[in-house]
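The structure that follows is given in the form of structure tokens.
Removed from the display is one protein chain of the complex; every other protein chain stays in position.
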Amino acid sequence: MSETAAPPLQATGVRELTFGEAIKEAIAEEMRRDPKVVLMGEDVAEAGTTFKVLLGLVDEFGKDRIIDTPISEAGFTGIGVGAAMTGMRPIVDIMFGDFLMIIMDQVANQAAKIHYMSGGKWKVPLVIRATMGATRRSAAQHSQSLHAWPSHIPGLKVVVPSTPYDAKGLFKAAIRDDNPVVIFEHKISYKKVKGPVPAEDYVIPLGVADVKRAGSDITLVALSSMVQTALGAAKMLEEVGINAEVVDPRTTWPLDEKTLVESVKKTSRCIVVDEGYFRYGITGELASVIQEQAFYDLDGPVRRLGAMHVPIPFSPALEDVTVPSERQVFDLARQMCNR
Amino acid sequence: MSETAAPPLQATGVRELTFGEAIKEAIAEEMRRDPKVVLMGEDVAEAGTTFKVLLGLVDEFGKDRIIDTPISEAGFTGIGVGAAMTGMRPIVDIMFGDFLMIIMDQVANQAAKIHYMSGGKWKVPLVIRATMGATRRSAAQHSQSLHAWPSHIPGLKVVVPSTPYDAKGLFKAAIRDDNPVVIFEHKISYKKVKGPVPAEDYVIPLGVADVKRAGSDITLVALSSMVQTALGAAKMLEEVGINAEVVDPRTTWPLDEKTLVESVKKTSRCIVVDEGYFRYGITGELASVIQEQAFYDLDGPVRRLGAMHVPIPFSPALEDVTVPSERQVFDLARQMCNR
Amino acid sequence: MSIPQEKLLRLYRQMVAIRLFEERVNDLYTRAVMPGLAHLYIGEEAIAVGVCEALRSDDYITSTHRGHGHCLAKGAKPHLMFAELLGKEAGYCKGKGGSMHIADPATGNLGANAIVGGSAGIATGAAYASKYLKQGRVAVCFFGEGALGQGLLYEELNLSQLWKLPVIFVCENNGYNEYTHFSESTAGDVSARAAAFGMANETADGQNVREVYGVASKYIERARRGEGPAFLQFKTYRYHGHHVGDVARAYYRPKAEEQEWVTQRDPITLHGQWLMDNGIAARPALDAIQEELIKEMDAAVEFAVSAPYPDPSKVNQDVYV
Partner (left out) sequence: MSIPQEKLLRLYRQMVAIRLFEERVNDLYTRAVMPGLAHLYIGEEAIAVGVCEALRSDDYITSTHRGHGHCLAKGAKPHLMFAELLGKEAGYCKGKGGSMHIADPATGNLGANAIVGGSAGIATGAAYASKYLKQGRVAVCFFGEGALGQGLLYEELNLSQLWKLPVIFVCENNGYNEYTHFSESTAGDVSARAAAFGMANETADGQNVREVYGVASKYIERARRGEGPAFLQFKTYRYHGHHVGDVARAYYRPKAEEQEWVTQRDPITLHGQWLMDNGIAARPALDAIQEELIKEMDAAVEFAVSAPYPDPSKVNQDVYV
């Protein structure tokens, strides 16, 4: 796996890109490769999405392939499902991940089940773009990280990238996948997270975790924005002599249990960190899988840190304390390693 | 807690009722108590719901309080939210729990967050009735058990009763609760599960687990239909000399962690059984909570059994193997107790 | 519009086939041979048959919980459908879908759907793909008037009209949403709901298969020419219960009403009479068609009943491609 942690050496022209630029490049490359790839959503064309991430794509591909829609998330997601069944490879962009709540029937009752219900006869190569992440002062209906919901539904694949390199490779894999894939893009990372990205074509297979930092004392399992948080905590831990390993599953489904479990067997300690709501979400499943398979190598219970189990507040004074911080990860890890 | 396991001794006129009859009685009693309680849904009046569970209620309360709606689940759930804010105590009935996917915005973006977003000024005393449970040969869109989804969302309470006694007491508590509550009724249990129910008025507080069977060798944590499965397995285990304790959380939120953890500390072994999809659902959270708090008393990892992670198939030959069976629980428990 | 003779006879044959198929479904349920429930199309045959007769084999349809008629009319094979209804491996969906999820790429059947209105987006999406890929295919979205309660339908009406997609929304108005008369669930005028989006629309008699065929042909060809979607409402009636288990219906609809439709408005009887009145076919010829189909349907049931169930190990196949 770790060869995907950094760009392949033979990579031609590795540039430093932002998370958002990497996603745009992935979409552009796939649209050049395959005329059946189209993208639809609200204000995706001239406006380049609300987050401006796709600025310019419409100039290259035109309004027939970068398609502005009415404010009908369920409506155009349904179109995406039908189009995917009949020869297209649509990407539907629902802007704020919070709006998933409006389209869940099309995603989880329709897209997720059509292949199975038809006895394998129809397939739905659809990509659903959603965003996640708080601390933008957007309050309770524009700040959620709902990746746990689609992860609960058989028939869906769920991608939660943390770096520009992963974002490009995973997004391209998602577009080429013949199953419905929901990809969660962290809003704050769009501009904030930068990293090396090869100009060349590469895909990262879905279901392969990545060790973002090798370590021996404790395993920090983290997704999306929390990978940066975990890496930050790992730096702090290093200063107190604790060598943390940071493992990023990159996709919640398929799930690379082996890499997670091997890491914990090695370190014997584990914290799972996620930006989704704490209860009945991502951390519960990952912690369970790990304790099931690494129990006898564990020093103590697998611990979890998630978004505080409250609707996300507007006030900065409140919102900032709802998301797991480097400090919290550091304190908990230190206590677990009793140093 | 255990005093709620069986009807209080002083109970006047304890009758044997079915699960469905107990729910109907709870609704009828609350509607008599409080004229602000109304129930709306598709074919709930003369038809008494698709499952015939409410037959006769319309005769007593009339069509102004048992209200037939168009096939607009999101539409009438929204009405329920607004009515709950403005003086009513509505119960909205969405028939098959699978249709939750259509109303999640109204439930999880609106109802769940209004109290918090308004700084505590508005409240939403709304009850959402949903069903769960497979093996009715209704296929992938009419058989799901989606209680994990609302359990993930702060601001909602989630009730998952397993016996007629609990169903009546918990449903009455849900109606009197000032928060939005989603209650999952197991379809097969409506007629199949019978038990003693006092004719008198009683409520069971939300957030109190119930030990359905006391034991010392292993703890079986189960909800809804799986409580019957766990009790069946416990009988089989008894014959091989294993004394299983069966604990029913009864509500996934609020969650009575204490009772679960105490039981496992005592037995040192635990299996969590649920009829929802296996991944990123109920079992992950409960297993995590237990291993976090009872780790040093555990003999081995907390194990989980859930619905197979596939869309629910139609064919009996396939559907029956997707739901955890007494046999599976028995075999796993026996292996864990190595007898 | 004048309909060629062999088409007129095929319309008759197709309706009889659906009727006979559904009678056997009811029988299989009553004899407890079929798992679960089914929603019979008996009484509404003229709609599926008239519309599908106007479609090319590579055109698309989406169907509903009451979908057997649509699937058969679009070309599904009875024995593979019965096998699916009985949960057998040989069924269209390997037994994984059942009555409410029959799907078949070979006949352009995108699938029946157990979510009321749930296929409005799928049909619109297929029409979008056909336009984008310049295939000239048309997609028909069948739905009952109860689906008028689902907001998704209006989003698709707007999107398809805005983008001039070749999709035809076919509203089968049989007067009831389950056990509730549609007047208790539907405000205003049905076709006005499509007209509001500037969509071409027409309301016709769903018991007259020639009228259905004529109206459908007109708007399907219009859509094929790229002139946009249409909304067609056909007035009809289901003779049986909402599903096979719904037998005591007096509390929600009068027996006399059922009788009137069955005796006065039956699409098969009416078309048969018309064929005879117009000297296109004599009674013996029509009887022969029926006899032949009875043999076919009985054989199909035979096949399904004796077909094996899927091996339980197949349960986790087809979840992902």
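As written, the chain order gives the labels A, B and C, with residue 1 at the start of each chain.
As a working rule, a contact is a pair of C-beta atoms (placed from the backbone, for glycine too) under 8 Å apart; a residue touches a chain by one contact, two chains touch by 3 or more.
Since we're looking at a predicted model, the values are computed, not measured.
Asker: As a test of the contact rule: which chains in view would the missing one touch?
Answerer: A, B, C
Asker: Looking at C:A196, C:V262, C:A285 or C:V305, which residue reaches the missing chain?
Answerer: Checking each option in C:A196, C:V262, C:A285 or C:V305, the one touching the absent chain turns out to be C:A196.
Asker: So which of C:C71, C:V116, C:L153 or C:A300 would be touching the chain we can't see?
Answerer: Here the residue in touch with the unshown chain is C:L153.
Asker: Consider the whole complex, including the chain that is not shown, and state which of B:G75, B:P205, B:G232 or B:P316 touches that chain.
Answerer: Of the listed residues, the one touching the omitted chain is B:G75.
Asker: Touching the absent chain in the whole complex: find that residue among B:T50, B:Q106 or B:T251.
Answerer: Touching the chain that is not displayed is residue B:Q106.
Asker: If you put the missing chain back, which residues of subunit B would it touch?
Answerer: 36, 38, 64, 69-70, 72, 74-88, 90, 105-106, 109-110, 114-123, 154-155, 157, 177-179
Asker: Tell me which stretches of subunit A touch the chain missing from the display.
Answerer: Touching the chain left out of view, subunit A contributes residues 42-43, 46-47, 50, 68-72, 74-75, 98-99, 102, 136-142, 308-311, 313-318, 321-322.
Asker: Across the whole complex, list the residues on subunit C that are touched by the chain not included here.
Answerer: Touch with the absent chain occurs at residues 148-155, 157-158, 161-162, 184-189, 192-193, 195-199.
FYI, only the chains that are shown with their structure count from here on.
Asker: Looking at C-alpha means, what's the farthest chain from subunit A?
Answerer: Relative to subunit A, the chain with the farthest C-alpha centre is C.
Asker: Centroid of subunit B to centroid of subunit C, CA atoms only: how many Å?
Answerer: The separation of the two C-alpha centroids amounts to 37 Å.
Asker: Please set out, as single numbers or ranges, the residues of subunit B touching at least two other chains.
Answerer: Correct list: 98-99, 102, 139-141, 309-311, 313.
Asker: Find every residue in subunit C that makes contact with two or more other chains and list them.
Answerer: Expected reply: 93, 95-97, 101, 113, 115, 118, 151, 319.
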